[in-house]
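Partial view: only certain chains, each at its native spot in the assembly.
By letter and in written order, the chains are A and B; residue numbering begins at 1 in each of them.
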């Protein structure tokens, strides 16, 4: 794979993450607030606590976690129309919100949360590919901060937080499996896959699509190898961020 | 796996599909119209031809294919609210519509379609799990009939239809990997996966979720084996259906 390492426009090797940064305490009103950066992709992830649960969870003794993802109008290369103004939430937005919700529910023990709800909001300030995987990775850290607030307030006796969940995109571009695609690679990818994984190396979610080309078991294996390598590094960044003292 | 073969409520072995039926010419107005049944799941799949393409495809010389999925209000055990009346299309509906669209675009060569659009509609008459995979499997047959209409009309000179694409759900229920889950198994599944595959055995889409539990590489392998077995059988049903003379 030595040759192909030079094919990436940003000079990265095929199995290399972009520069990752997680800034805790990015804003102060929500219980958890994180700015996560995967290269030029920047997502503000917040975790807000709400007393009570939705109707379908009432009197279950359990909590709930839900997520909403959105793109600021000027986040993309060409401004995209504001969904509140068009009156239509795009299918893509719904799809990603649901993915983030499922992924983060794998990182919290709802039975330990009491009848409280955690609202995750992931708002993309700047988009350069991989916004949903950056969102999941950052939202875990915001979730951890929100859970800490609940614990400090004595609302939850135990620890509802489970070990880190992180996510990364992988794909096949010009026939080569690559890790953490920026926009420029993403639009050219024959196969595009988002992988969400726990710290123990098990899958929470795999979504692989071959709109411009199908893929076999072998390619699937290569992509999952890349994803696993990247996610292990992301878990490390999450833990380092959480070890720091909140400013 | 001999023991677990008896764990299924409907008496199937873990690697066995439900009874599959594909009825072509189910209605007569659209170019292709199919009723597909996976056990008690029944979906009406139609393919309608529209001259012209959406704006983003104008003057590309290529065609387009798009899909919409919906659930009739009385399709489910408890009546679900009609989305047109509530004024909100659910995230789940958008997500499935997009999946069907991507899957079927893998079954048609858009460059051979001329600037025409094929609208796939998948309306669930009765839901018992696996509605999205039944929809994809049935929609391929409706698509084939619609393409034949285009060819007969001399609108497309070549053959835009690619080899069959079919889909099936697999999941881990009570720790056991199983093929083609009905509703009763689906709600209990720890891991739930939808697999879309071409006739050459390559993946078009993999969507695996472990909301009630994560999964490792080995379990992924077992699930993909089951899916591959099921989809090969589905391809056979599709081909048999298409070989018959349309009533």
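Everything below uses one rule, namely that contacts are C-beta pairs under 8 Å (C-beta built on N, C-alpha and C of every residue); 3 or more make two chains touch, one makes a residue touch a chain.
Not measured: the values here are computed from a predicted model.
Number of identical chains making up the complete complex in this structure, 2 of which are shown: 6.
Rule of thumb we're sticking to: only the chains that are shown with their structure count from here on.
In whole angstrom, the spacing between the mean C-alpha positions of chain A and chain B is 28. Those residues of chain B that touch chain A in the complex are listed here as 90-92, 94-95, 97-98, 102, 105-106, 193, 198, 200-211, 214-217, 220, 224.
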